[in-house]
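A single protein chain has been removed from this complex, and every other one stays in its place.
Our next item is chain A:
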Amino acid sequence: MSKVLSGLASMAMLIAVPAFADQADHRQLGPHVHGQGTLDIAIEGNKIEMELVSPGMDIVGFEHIASTDEQKAAVEKAKAKLADVLAVFKLPAAANCKAETANVENRKETHKPGEKDDDDDDKPGAPQHSEFHATYTITCEAPERVTGLETVYFSNFAGAQLLNVNVTSPKGQTQAQMTRDKPTLDLTGAM
């Protein structure tokens, strides 16, 4: 009897332990600075992957859940603008680049990509931070001609001041900044 019990107990533990680990409340937040976005660019072969993370403040001017029709329209318009990656981040025409995929999300900073938003702190006016996350895949016919990048991000989005750009390619890793005054990026070292 005791054997059965201990067997049951150990089984229960086997089941319980992973369940417990899942339930463990894991809390952490990334940085969130208004005016500053991050653009990650990874280049290999003829593929370029980009990821843009910008505070909602920079893109639409508010970070609460869009409640009025006007706010909802603003979010949708911004999403549509960001989805056309080659219009926002212009690559040299000679490189002949094509956007393969573009995925734009507007989510609370506490949420992970694709996570369902079912919190109860979404009441209109509740203080919170939200971010726009955009991921892009681009292929280029002549990747060696991608010598730089020019952006209309700052003229499109009035709240944006700065983009911290991280670039990685087989040639190495670099960091640069694009600003309202200097909306260009030199990629000659990366290709």
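Observations
Heads up, the rule we're going with is that contacts are C-beta pairs under 8 Å (C-beta built on N, C-alpha and C of every residue); 3 or more make two chains touch, one makes a residue touch a chain; residues count from 1.
As a convention for this text, contacts and distances are computed from a predicted model.
Entry comment: the absent subunit's protein name, as recorded by UniProt, is "Putative ABC transport system permease protein", drawn from "DsrE/DsrF/DrsH-like family protein", "propanoyl-CoA C-acyltransferase", "DNA-binding response regulator" or "Putative ABC transport system permease protein". Considering the complete assembly, chain A touches the hidden chain via residues 21, 24, 26, 28, 30, 40, 42-44, 47, 49, 51, 112, 166, 168-170, 172-175.
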